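Read the structure below first, then the notes.
Every protein chain except one is present and positioned as in the full complex.
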Amino acid sequence: MSETGRPTITTTGTVVIDVDACKGCDLCIAACPRDVLVMTTHEVNTRGYRYPQLLPGCIACKACAQICPDFVFQVYRYDEPVEQTVTADGVVSEVIR
Amino acid sequence: MSDHHLPIVDTSGPPRRAAKLVDDFTPALINQGAHHLCPGCGEPVAMRLIMEAVEELQLAQRTVAVFGIGCYTAYSNNLDVEVVQALHGRSPSVATGVKRSLPGSVVLTVQGDGDMVNEGLQEVLHTAARGEKVTCFLLNNGVFGETGGHMTAATVLGQRTKNTLEGRSAEQHGYPIVIGDLIAQLAGVAYAARGAVNTHTNVARTKRMVKEALKIQDQGIGFSFVEILTMCPTGWFIETGEAPQYLDEHIEPTHRFGVIKSPRSRRAGDIQPVHH
Partner (left out) sequence: MSVVRERQFLEGASAIGSAMVAAGCRFFAGYPMTPFTEVLESMAKLLPAVGGTCINAESELEAVGMAWGAAATGTPAATGSTGQGLSLMQESLAEITYARLPLVVLNMARTQGDYFQATRGGGHGDYRHLVLAPCDVNEATVLVQEAFHLAATWRNPVLVMGDYYIAHTWQTVDVAPIEFGPRPATDWAVNGSTGGSGRAKLISPLGDTKRTDDVGYDLAEFYHRRGLELDVMAATVPPRAETAFVADARLVVVAYGTVAKYVRQAVYDLRTEGLPVGLIRPITLFPFPTQIIRDAASHVDAFAVYENNRGQMVEDVQLAVLGAADVSSIGGLSMDSSGFGIAPDLDVATVRTRIRTALEAVN
């Protein structure tokens, strides 16, 4: 919990998603142990496939990169974890400690 | 822009805050990430973990990969290891010729189940029986993928394929050849294991099997073999997202995951499958 009482999420990593490489197979969604990948519902890439997007909470476990048949992901681990608060209208901000 | 009402993180480029790259788009030994294999295909996942294993064991400068013919042939001109392209089913004999001529090299084959269990059954069995110091990798998806998804000798009972649309039946189509188990029975085989790439956990376990197989080749103990169950949603007539579960429920009960034979458990004619 943050000082304002809002839920916080600890994020220790992030990914770079090569959107146009994706073929919309959904394997990464199931692979992610933190459930922080979601497929777009309407947007498609230049090939016409839906693609994944990242939510806060990534732990840089590389599961997505290892399972992806199209090498869509690059995975980074932050030097310092990031605490983030999610506001009511979905805005993510950092908690300053 | 997102079509969710969710806090989407910007993933269009590397992070601005201090971070280390822990996994790149493609492994160092795969040249181009893009390919024309189907969405959800397990073969690129298997190729990735094999090439990562070669790199992590620092074998790239000693490796010669001998490719069979199948969808995975797309990688024969896309790797940063030396490759000899063979014919359908005929990689083990070519690998034998390479390894006997270059005993210090690490020779591996990449074959599908149609290639190895149909066309090339004789080749792999004799190569294994002779204990050739090569490593054969089998990408098993239970179909001839490249020609459109027909039954192979590895297709499991009940599996629907282009020519077993009602499901493979023992009466009409005979029984599957459980190739990993068959190979393990041969005395020349030092290591035989079966992995899968349907979950990232299985990917990690399979990579350990691949590394073990290559190390055993390097130690000159004998023939090593890793079968890797891969997803083929196209060949299986299912959605891509269902393929990992289909593999677990339909393929794996016949082609069982685990180390079938290793130097530690090896006794001639006495197979002790160890299921993880």
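Lettered A and B in written order, each chain numbered from 1.
Just so we're on the same page, contacts are C-beta pairs under 8 Å (C-beta built on N, C-alpha and C of every residue); 3 or more make two chains touch, one makes a residue touch a chain.
Keep in mind that what you see is a predicted model, and the values were worked out from it rather than measured.
Q: Touch partners of the unshown chain, restricted to the chains that are shown, please.
A: Across the whole assembly, the hidden chain touches B.
Q: With the full complex in mind, choose from B:Val64, B:Ile177 or B:Val259 the residue touching the hidden chain.
A: Reading the full complex, the residue touching the unseen chain is B:Val64.
Q: One chain isn't shown here. Among B:Leu6, B:Val83, B:Ala204 or B:Ile238, which residue touches it?
A: B:Val83
Q: Write the list of subunit B residues that the hidden chain touches.
A: So the residues of subunit B touching the missing chain come out as 28-29, 31-32, 34, 36, 55, 59-64, 66, 73-74, 76-87, 90, 92-102, 105-106, 122-123, 126.
We take it that only the chains that are shown with their structure count from here on.
Q: Sort out for me which residues of subunit A touch subunit B in the complex.
A: It is residues 13-19, 21, 23-27, 29-31, 38, 40-43, 49, 53-56, 58, 60-80, 82, 86, 90-92 of subunit A that touch subunit B.
Q: If we count contacts the way the header does, which residues on subunit B are in touch with subunit A in the complex?
A: So the residues of subunit B touching subunit A come out as 1-9, 11-15, 17-26, 30, 33-35, 37-45, 48-49, 197, 199-200, 203-204, 233, 239-241, 243-244.
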